[in-house]
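Here is chain A:
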Amino acid sequence: MKRTPIFEAARLVFQRDLTLAWRRWDEVTQPLIFYVVVTTMFPLATTPDLAQLRVISGGVVWVAALLSSLLALEALFRSDVEDGTTEQWVLSGQPLGWLLLSKVAAHWMLTGLPLVVMSPIVGTALGLPFNAWGTLVISLLLGTGTLSILGGIGAALTVGVRRGSVLLSLLVLPLAMPLLIFGARSVGMVMDGESPAGPLQLLAAIFFMALSLGPLAMSAAIRISVEN
Partner candidate 1 sequence: MWLWFHKLASPPHAYRLLGKMAPWFGWPALILILTATWWGLFKVPPDYQQGDAFRILYVHAPSAWMSMFTYVVMAVAAAVGLIWRIKLAHAASAACAPIGASFTFLALATGSIWGKPMWGTWWVWDARLTSELLLLFLYLGYMALRASFDEAQRADRASAVLAIVGVINVPIIHYSVQWWTTLHQPASVTKMGKPSIAAVMLVPLFLMIAGFQLYFGWAISRRLRGEILRRERNAGWLKEAS
Partner candidate 2 sequence: MDLQKFFEMGGYAGYVWSAYGLTALVLIWNWWAARRSEAEAQTSAQRRSELSREPRS
């Protein structure tokens, strides 16, 4: 029997997830709405004064993006584990890490990417100046990508746990603090007139590290969760 080449298998997983999401697209928009709602909470909780909000705008956009992404990540593997698809992947003989990575990539496209696209708009509502848009978008692209991988590891570990969403956040958020620091501060730096190159490069380094090591951890975690 001819074995499917790995890129083909990964592409199939990717397409399947996109198709499934297309059929339930309200699940895709919910994190986005949550994102806007959370960012709205901050001016309501503090002040309508844009000059004051500007100081924390980068941070608020980043925190809201992290929380919204996490919310969506909880269900990443749940349905696949329930209906046995994940077991098939484990048994298929394909490199499990690639399949999982492609699933995470599809998930990111559906949740992380829309958040990044929305971020300049949401940021501007908090007083973020136009010159910070580029940094915001780049930092969030790298950050949400890394978070999807970290969240994928966490989701794989907690897939069988009842009410696992809080546990997932508890596990992933401390690991995501460096992302928050470098990402939000890079936006702050560009608003202060400094170059954000340093933290952005660090974000990129962390992202590539997650990209290379993450699938390993994810496949180990999935195997643990799926084995009986």
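The candidate set was assembled so that all candidates are chains of the complex that A comes from, given by their letters.
As a convention for this text, a residue touches a chain if its C-beta (ideal position, glycine included) is under 8 Å from a C-beta of that chain, and two chains touch if they have at least 3 such contacts; residues count from 1.
Just so we're clear, the structure is a prediction, and the values are computed from it rather than from any experiment.
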| item | value |
| --- | --- |
| Of 1 or 2, the one touching chain A somewhere in this complex | 1 |
| Contact footprint of candidate 1 on chain A as seen in their complex | 150, 153, 157-158, 160-161, 164, 167, 170-171, 173-175, 177-178, 181-182, 185, 188-189, 199, 202, 206, 213, 217, 220-221, 224-225 |
